[in-house]
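Every protein chain except one is present and positioned as in the full complex.
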Amino acid sequence: MAKRVLQVIPVLLGVTVLTFAIAHSVPGDPARAIAGIYATEETVEVIRAKWGLDKPLPEQYLVYLGHLLRGDLGASIQSRRPVADDIMDRLPATLELSLFALLLMVVVGIPMGMIAARWRNRLPDHVARLFVILGGAIPSFWLALVAQLVFFSWLGWLPFGGRTGAGIVTPETVSGLYVLDSILTLNGTALVHSLRQLLLPGMVLALAGTTSITRMTRASMLEVLRQDYIKAARAKGVSGRTIVLKHAFKNAMIPTITVLGLLFGSMLGGAFVVEWIFAWPGIGTLAANSITNLDYTVIMGISIVIAIVYSIANLLVDVSYMVLNPKVRYEK
Amino acid sequence: MSNASAEFQSKEYVAQRRRLTWERRRKQARKNWYLLTRNPLTVAGLVIVGLLVLTALLAPIIAPYSPTAFDIRDQLQAPSTTHLLGTDEMGRDILSRILYGAGISLRVGLTAVIAIAAIGIPIGLIAGTAGSKVDTVIMRIADVFLSFPQLVLALAIATVLGGGLQNVVIALAVAGWPWYARLVRGMVLTVRQETFIEAAKVSGATKLKTIMRHIMPNTMGPVIVQASMDMGYTILLAASLGFLGIGVKVPTPEWGLMINAGRQYFMTQWWVAGFPGIAILITVLGFNLLGDGLRDILDPRSRS
Partner (left out) sequence: MKRQGKLLVTTILVVLVLLTFGALGCGGSTTTTGGTDSTGTTVSTDTTGTTSSEEPVTLFASRNNDPRSMDPADEITGTGGLESQVAFYERLINIVDETGTMEPGLAESWEVSEDGLTYTFELRKGVKFHDGTEFDAEAVRFTWERIMGIGTGAAQYWQVVEDIEIVDDYTVDIKLKNVSPTFLATLGGQRGIYMGPSPAAVKENEKTPGDWAVDYFVDHECGTGPYTLVSWTHDQELVYEKFDDYWRGWDGQHVDQIVHRIVKEPATIRLLLERGEIDIAADDLAISLATEMEGQGDIVLDVAPTTMLTHITFNLDNGPTADVRVRQAIAMLFDYDAAIEGAYRGYAKRVYGPIPSSVWPAIPAEAQRYDQNVEEAKKLLAEAGYADGFTLDLACMDMYDYKTIVQILQQSLAEANITVNAEFTTWPVLFEKLQQPKGQKPFGMAAYQMWAAIPDPSDILMWWHTDAITVINPGWGTPETDKLIDDANATLDQAERESLYSELIVKMNEDCPAINVAEMQHIMVYNDWVKGYKYIPYYNGLVNWYELYIEGKPVN
C-alpha cells in the first residue's frame, strides 16, 4: 500500500509540467492583459519584468517549482492576492457542491439500483432503466438551462443560482461548507437557505453520476444474486432481506465504490459548466476567469489542487478496493 | 480459436480447421445478431444510429434550407409551417442546421474515438507487454493526464490550439487516450496469465506473434464495447466544447454551438437552444443503447 501512496508524487510532478506547458501555450500576452488596452508599451514592459514573465520558460518553471516545494503557490497576477487565498476562498464552494451531488447520487442511485435488481423486468426496473438511459444522454449544460427555466422562471420554486448574497442567510464559517456549518452552529435558517441554493446546481451535477450508480448497483446486485452462495442461503431459508443486506450488499458495493471515485473526478469537470451557469462561486468560475485573464499562477494553482484532490480520491478508492477485496492482486 | 500449435501442418488438417472455424464464426454471428435484436432497446439504438447516419449523408438533399444562409430580418421566429423548428438569432432555419449538424457530430465523434483508440491501444499493448519499467513509466504518464477531469483537459488543449473541428478532435484524443491505454493494459495483463499464452510461448511463438494472434483478439472485445459506448460520451464532450465556445467556428451548425448562441434567448425563444439539445440527447441515447447492446454480446458476464 505504501507503494501505491508513493506513486502519487511523480504524478503530481508531471501534473505541474503539463499544466505549465498548457497554461503558457494559451495565446495572449498576460502582461498586456493586466496592463489593459490603454497602457503604453513601457507600462507593459514594467509589468512583464515585475512578474518575471520575460524570463525563458524553463526558468520560469523552475522558479515556480521552487516556490511550490516550499508551499508557496505564488500570487495571482490579477488580484495580487496569494493564489492559495484565492483558491481557499472558493474551494469549499466547489467541494460542497460536489459532495452534495455525490450524496444525491448515492441516496438516489443505490436504492434505485437495488429496487431495479430486486424487481427485475417489472415496472420499477423499467422505470429505473428508462431513467438511466435518458439521464445518461442529456447534455448537462442544456439540462442546467432547462432546469433554470422550469424551476426558476416558470415555477419560481428555486433560486437561479448563486451561493451568497442579499436575502441569503449564511452560517458562521467553520469548515466553509455551509450545510455542515449550519448544522454545527445550530442555525436553522442558514441550513434551509444553503440547501435551497445547493439544490438546483446539485441536482443537475448529480444526474449523470446517478445514472451510472444506478446502473452499476443494479448490475452488480443481479450478478451477486445469481451466485451460488446466495442460492444456498435461500435454500437454507434465510429471508430475502437478510440476503440482500448481509450477503449481497457488501459484494455488490465493490464496483460501485470504484465508480464513485471515478465519478468524483468527472464531477469536478462537470462542476465547471454547472458553476458557470448557476453563478456558483467555486473553483470552476475562478478557473474560467483566470484562463480569460491569462492569470498563470492561478491556473497552475487550481490544476495542482484539482490533481491532488483527484489523486486522493483515486487513492481512497484503490485502498478501499484493496480492503474490501483482499483477493485483488494489485501490482506484480 | 487459435490454439493451433505449429506442429500439425498437413494441408488437409489445416483446411478442415479452416472450415470449422468459418462455420463456428457464422454461427456466432447469427447468435450475435439474435442477441442484438432481441432487446428492443438495442434495436431502438440501432435504428437511431442508422437514422443519424442517413441524416448525415442525406442532409444536403433533405434539408429545406441552407444551414448557413440567412436573412437577418427573419431572426428568432417561432416554429411554423415555413420553418418547422423555427429560426435562430441570425434568421437561419433550425431544422436544416440540425440536419447538417448530425454529420458534424458524427464525424467528430468517430474521428475522436478512432484517434483515441489509435493512440491508446498501442500504448496499452506496449505497457502490458514490454516489461515492468516501461509499464510503470507509461502508467505514470497516463496518471498525469488522468489527474484532470476530461472536460477540463480537453478544454485547455482546445483553447491552446485554437478552435476548429480538427483541434477539437486532437483535444479529445489527448484527453481520452489514457482510459484506453489503461483498459488495454489491464486486459493484456490478465490475458497474459492465461495458460494458452504459456502454451504458445512454449511452442516457440515470437513475442510479436503472441501479441497479434493471441493477446489482441482476446482484449479487443472490451475495447470495442468501450469504444461504442464512448461514442455517445465523446459526442457529448464535443458538444460541451462547442457550448463553451471553443469548438467549431461560427457559422458552422454544430449542436453545442447552437445551444451557446441560443442561450441568452432561452427563456422566451426556447427553440433556438431547445431543439439542438434534444438532438444531442437523441444521438447520445442511440449510441448508448447500441453500446449497451454490443456489450451484451461481447461481454457475456454483464448479460442480465
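Every chain is named by a letter (A and B) in the order it is written, and numbering of its residues begins at 1.
FYI, a residue touches a chain if its C-beta (ideal position, glycine included) is under 8 Å from a C-beta of that chain, and two chains touch if they have at least 3 such contacts.
In this text, all values refer to a predicted model and were calculated from it rather than measured experimentally.
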Where the complex has a chain not shown, which of A:28, A:52 or A:66 is the residue touching it?
-> A:28
Sole contact to the chain not displayed, among A:7, A:60 or A:164 | A:164
Residue in contact with the excluded chain [from A:19, A:78 or A:140] | A:78
Chain not shown, touching residues in subunit B | 68-73, 75, 89-91, 162-163, 245, 249-251, 261, 263-268
For subunit A, the residues touching the chain missing from this view = 27-30, 32-41, 43, 46-47, 78-81, 86, 89-90, 107-108, 111, 114-115, 118, 145, 148, 151-153, 155-170, 189-190, 192-193, 195-196, 199, 239-242, 244-245, 276-277, 279, 281, 285-286, 289, 292-294
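Just so it is clear, only the chains that are shown with their structure count from here on.
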What is the distance, in whole Å, between the centres of subunit A and subunit B, each centre taken as the mean of its C-alpha atoms?
-> 25
The subunit A residues in contact with subunit B across the complex are 7, 10-12, 14-15, 17-18, 22, 25-27, 120, 129, 133-134, 136-142, 145-146, 149, 153, 219, 222-223, 265-270, 272-273, 287, 291, 303, 306-307, 310-311, 332
Contact residues on subunit B for subunit A in the complex?
-> 41, 132, 140-141, 143-152, 155-157, 159-160, 162, 189, 232, 236, 239-240, 243-244, 256, 259, 263, 266-267, 270, 273-274, 276-277, 280-285, 288-289, 301-302, 304
